[in-house]
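Pasting in a structure now, in structure tokens, and then I'll have a few things to ask.
One chain of protein is taken out of this complex; the other chains stay put.
Presenting subunit A:
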Amino acid sequence: MASLLQFEKVLMKCSCDIKSPIINLYFCKHCLKLRCGRCVSHEVDSYSCPNCLENMPSAEAKLKKNRCANCLDCPSCNHSLTTRATSVALTDSQSPDKKMTKKVYYLACGLCRWTSRDIGLGDKETASGGWEEHDNPHFERLNELLEFYHQLAIKEKNEREQKKFNKRRTYLRLQEKYFSPGGLATRRKASFLNALSSMAPKTDEPEITPVKLIEPKEEVDPLPSKYYTQPLVLEKVTTLAQRLNRPEFASSQVEGLYPRHKHLVIKRSQRCRECEHNLSKPEYNPSSIKFKIQLVALHHIPDVRIYLVPKLYQAKESIVTILLSNPSQEKMETELEAINEPPSTGLLTVPEGLLVLAAKDITAEFDEKTADTSEFKDNPEKKSSETSQGHIQFRSGHKLGVLFKVTPQTSDSDVVVCFKLKYKYHNTSPSLRTPVEDEEKPDAVWLEHEVEINLGATSP
């Protein structure tokens, strides 16, 4: 019940001791551990434009500053801009009587009605635009500075290299002197190095041309008098967000707002930090929502859900139905063990002994009331008589309703119970096991995870 919308009610502890809902967890098949978003390493997988869904290789994305070449954003409200076509009447200069119409394009925002005509951008004759790009106003000065610092960097690097090299050379000489019985080859090599070393400082030490200094000014521009005298038209002044969109060209007037290329989005892949295997890898195609690799916990470990919670009273035992479901295609043996320690705020008694979850049969989901259910009907009877007497509420397909006895110990906060979920995990993909491991490692291993369930508040 509490799964789709209230997934934070049932939490599981992952390998980094953070409790998260099962839908946020990965299950590493290789280390057999639960991983959350914090204990996997994220990687950028592929770049694409969220508007035109075009893929972009990473080198190109860097080149274009993570922006799409074709799609533009509204400078005013950040909505995507659309290209509009319109026809303008042109008068031929040679024969003024003749009227010609021409198709032209401009950009418009469907949300805030901003158009490229507002800022005086001329209409374009092609739909794809070719809109003017701006260079940083200080471009040349910054290039000069960059060049200057590169010279300094080269100098420093050379000095360091020189030091390192000298050390190495002395060590080579020592080595030659003491350790080698005078091999010709080593001597030749050393002399070769010598030659290079004498060349290095001369060729690699260019003269440093100091960068031109821009003199500081004594006179600072005063505030224009229009601030005191002219009325302020608020609509003409840009907001801070609009200015920060393009920090290098920040304009305080709306006339200075130029459209901005759309920022790309990425697909991420997740990798286990311990074994470095991929836990999730999306498909390359930006419009695909599928994954190449997807080791989400939901597909591998039994799911725990709250099925039915009666009214809970402090210090009074109630019976809560919890649903366990088996995601795997094989029968799964589970065992539960209550943890009656903080943060748990209720005394929990769980069914003892082995609980067997039936294999998940995908076809059974579609025809539930067929022979399949009848086959399972005798199953719980047998189980209840054998092992967990009266602890099983119902069984349907791969799901099992289990009865928990909860005695709330609190009246003012939510009742939280914790237990250990132990289960026998069958490694279903044989490719993961190397032949050597096969002998040592059995097909199935017992795994356990801590589960915390929030059952809600007690009734007064």
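Definition applied: a contact is a pair of C-beta atoms (placed from the backbone, for glycine too) under 8 Å apart; a residue touches a chain by one contact, two chains touch by 3 or more; residues count from 1.
Rule of thumb we're sticking to: contacts and distances are computed from a predicted model.
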{"item": "Undisplayed chain, where the name is taken from the UniProt record, one of \"Cytochrome c oxidase subunit 4\", \"Actin-related protein 10\", \"AP-5 complex subunit sigma-1\" or \"Ribonuclease H2 subunit B\"", "value": "\"Actin-related protein 10\""}
{"item": "Identified contact with the non-displayed chain, of A:Asn136, A:Ser288 or A:Ser413", "value": "A:Asn136"}
{"item": "Omitted-chain contact residue, chosen from A:Asn66, A:Ser80, A:Gln314 or A:Asn340", "value": "A:Asn66"}
{"item": "Subunit A residues touching the omitted chain (full complex)", "value": "37-38, 41-44, 47, 59, 61-66, 136, 138-139, 141-143, 145-150, 152-154, 156-157, 160-161, 165, 167-168, 171-172, 175, 178-181, 185-186, 189, 193, 196, 204, 210-218, 220-223, 227-232, 234, 237-240, 243-245, 247-248, 250, 252, 263-264, 266, 268"}
